[in-house]
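Every protein chain of the complex appears in place save one, which is left out.
Which chain is which? They are A, B and C, in the order written, and residues in each are numbered from 1.
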Amino acid sequence: MTELSNSYLEEAIEDSRPYASQGKVNMNLPDYGEANKDYLGVSIITTDGSCYSAGDHDQYIPMQSTSKVISLMLALQDFGKDRVFQTVGMEPMGDFFNSISQLESYDTSKPFNPMINAGAIATASLIKGQSVENRFDRYMHFLKKITSNDHLEMSGEMYEAEKANGSRNRSLAYFMHSTGTLVTDVEEALDLYYRMNAVMMCCHDFARVGLFLAKGGLDPDTEESLIPAHHLRTVKAIMMTSGMYNSSGHYAVEAGFPCKSGVSGSIIGTVPGRMGIGVVGPAIDEKGNSTAGGALIKKLSRDLKLNMFGIENTERTKDHAF
Amino acid sequence: MTELSNSYLEEAIEDSRPYASQGKVNMNLPDYGEANKDYLGVSIITTDGSCYSAGDHDQYIPMQSTSKVISLMLALQDFGKDRVFQTVGMEPMGDFFNSISQLESYDTSKPFNPMINAGAIATASLIKGQSVENRFDRYMHFLKKITSNDHLEMSGEMYEAEKANGSRNRSLAYFMHSTGTLVTDVEEALDLYYRMNAVMMCCHDFARVGLFLAKGGLDPDTEESLIPAHHLRTVKAIMMTSGMYNSSGHYAVEAGFPCKSGVSGSIIGTVPGRMGIGVVGPAIDEKGNSTAGGALIKKLSRDLKLNMFGIENTERTKDHAF
Amino acid sequence: MTELSNSYLEEAIEDSRPYASQGKVNMNLPDYGEANKDYLGVSIITTDGSCYSAGDHDQYIPMQSTSKVISLMLALQDFGKDRVFQTVGMEPMGDFFNSISQLESYDTSKPFNPMINAGAIATASLIKGQSVENRFDRYMHFLKKITSNDHLEMSGEMYEAEKANGSRNRSLAYFMHSTGTLVTDVEEALDLYYRMNAVMMCCHDFARVGLFLAKGGLDPDTEESLIPAHHLRTVKAIMMTSGMYNSSGHYAVEAGFPCKSGVSGSIIGTVPGRMGIGVVGPAIDEKGNSTAGGALIKKLSRDLKLNMFGIENTERTKDHAF
Partner (left out) sequence: MTELSNSYLEEAIEDSRPYASQGKVNMNLPDYGEANKDYLGVSIITTDGSCYSAGDHDQYIPMQSTSKVISLMLALQDFGKDRVFQTVGMEPMGDFFNSISQLESYDTSKPFNPMINAGAIATASLIKGQSVENRFDRYMHFLKKITSNDHLEMSGEMYEAEKANGSRNRSLAYFMHSTGTLVTDVEEALDLYYRMNAVMMCCHDFARVGLFLAKGGLDPDTEESLIPAHHLRTVKAIMMTSGMYNSSGHYAVEAGFPCKSGVSGSIIGTVPGRMGIGVVGPAIDEKGNSTAGGALIKKLSRDLKLNMFGIENTERTKDHAF
């Protein structure tokens, strides 16, 4: 088993960076030109607190869909599992992340899960608060706490860009409103969703979110429990089956630990009990996942034996067998 | 953490048995009358060789869809990962297990994954052999080896019943033949598929399959490797995302370890590095999963801390952190 | 063949009125209570100018989807056939009138035809004008001319109700905007669409629209051509294949002449070269068609030999054979 170190990560970055050329940068995002295409960065923080980084790890990008992980945690905290999953399902779907057909299909109009756009809009609409501002404040407060980073903020430019290209999400939201899945004001639900997506983070912040999941909900500073561990099990399970758009099955096989990606090229990875991983690589494939970032995630899994379905990962537990 | 014992399992069975009344026995199977509806049995074999059983654990039922796990292992062994996944996908789908619509959708006619009927028929068609008999012999030889049970055999009656009710599967197979996904003789592919489904097993046999996966492919008698561990990681990942029909997401959340069910009421469970689980409970829900068996699987996960996304499951590894 | 007369129509109304009890009044429309459920009225105007009416023929109801006929005529007039059918298809669909799945299917995001909501919103967006007001004025001007009724106007109450229940249409419109089918301002396109639907008409007005189509586009007052006859052939053909929601095939068989219905219970019928028919019957079936009105349309077809596929309808042309 390869030992984790900064120099190992540098090598891994150089191995994976060439995959960026197979992807395209999401041109709906401002300042996201071809210039940024080859960016690739990674941070890993282990449960014992060690931190490793390499490549363009200090590059800030918008959370985009990685925000779905945060809003699901908050909604579970605010309403509990039963209520959340009355509004949104927990089943993976073999379909595009912004599919509207599935909302119309069969006897249900419930979005399949909280990791697809429709499901995330519905989930975000559950977060408690008197106003969009208030609800977004709560989101930011929670995010700053679990990343231990008080400086996080939304990019106004990204927010505006998101809003300007929002027709598909609007369509999803109004559809859910017409079926009664979304009961709050549609424009407010979308506004909150756009804000969440526009928060800027770097690898270290993404890794901190992964670490929070890996440690079962402990405050990174105080080690006290911020959110019940069973809610985080739920989040991790849904990331595993549905976190990587319609390549989720592929990543379950090839990475083997829970991940969530965003079309900005961000990836949050979490290996329960071991580490959180944050990746930034703006060039994405046609499914929406970072090409170089995905290659890196899979390489880390192989080299560091992170695959949860692997026996190597568990042989060390032999003496714990009962 | 509850300690695993026969008496614990007896209690768990009695707790879970009442859920049988919420299900229905699959009437397409002979001798599967209401009389059997309340049957519920379980066997667990840990990686150190200890075996625990309770309830109707010696009741034999046909494998049905649990055979998909075996045929995927054999196909991977025969052809390797690349070739197998040229024929069948590895993505979960939020749809019924015998869906034909998905075969027609978008730009692909490849079945979503090897755990749905279409995918399993395509996977089985890959197994090497000169004839149906020969290919089925290879299947049985492999199955007997990994279960360490030479007495396993196919039920002629179940095979005939399967064949007589086979219109939907025939439809799937001919569709795949028309698109070039299934290139072998259709009736032979179906015949092999029906035979596999009709093999009779009891809880101990199902648990043995789970154990084989949990131990990464070691011969239960000789401890030598029968199949590369990475193939078994693939199988377990696909069971996690797609093994429980369109409740797979629910089981990823509520059980948190790889499972595969069959409409006979069988369930194979596997906890990597820890144990194999076999469950028999003929009353199934509308998705195709054993109602009492599913309740039991979820109870075992909670009581024995089997959820792979859980932190309790991994705290014991703290001293292994790097 | 039954002779057309007011007394015949009175009988036909009484025969058909009981079917109202099989339908439901659309409760999204104000003042559309159970009180109105049994209303049934009809007007027929023949190409020689004779006019017959019976029942509640002076009851005013909103046009709803019957406006789709008007906006298609205007769009064809403004842009010609080629341009209109670059934006919207001309194929019938066996699906619900507000289906969004079809927009996502296969390689096209073009709405199937101008008689479904998505297609009508796209068609309306083509109508020329500097502003919503200006475009709606042109619509009203055209409508008043072909109905020879200067008193037609929009109901503000119906417009507001339409707007308040507009989530599904908004979803359709934003979806089309996201795919580039709808290139104008979405809210303006919807606003125009809602206004058109909220224009109040009675049987005589609906019959006048049918007559305009039946006479190939002649001004009812001056007999001069207002719109090329070939555009009206297009409109009538599309009404035949797609005018009665997903009962269009049923009405092609059972009525056999072009019709268009609205969820207010309105029906426009047109028998080329013979007559225009206007029907009002607020109780609608689950497909969106007036139950009593539909029964009446089918009775008229049988009694008056209006089925264009019928030989009786054409025997009179024997001496014209070549």
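Everything that follows uses one rule, which is that a residue touches a chain if its C-beta (ideal position, glycine included) is under 8 Å from a C-beta of that chain, and two chains touch if they have at least 3 such contacts.
In this text the structure is predicted, and so the values were computed from the model without any measurement.
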item: Displayed partners of the chain not shown (whole complex); value: B, C
item: From C:S16, C:S53, C:N169 or C:N246, residue that would touch the chain that is not displayed; value: C:N246
item: Hidden-chain contact residue, picked from the options C:T87, C:N113 or C:N197; value: C:N113
item: Residues belonging to subunit C that touch the chain removed from view; value: 3-4, 46-48, 89-95, 102, 112-113, 214-216, 229-230, 232-234, 236-238, 240-242, 246-250, 252-253, 256, 258, 272-274, 307-318, 320-322
item: Missing-chain contacts mapped onto subunit B; value: 99-101, 103-105, 167-168, 170-175, 177-178, 186
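The definition used in the following text is that only the chains that are shown with their structure count from here on.
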item: Intersection of contact partners for subunit A and subunit C; value: none
item: Chain centre separation (subunit B, subunit C; CA means) in Å; value: 55
item: Touching two or more other chains - residue numbers and ranges from subunit A; value: none
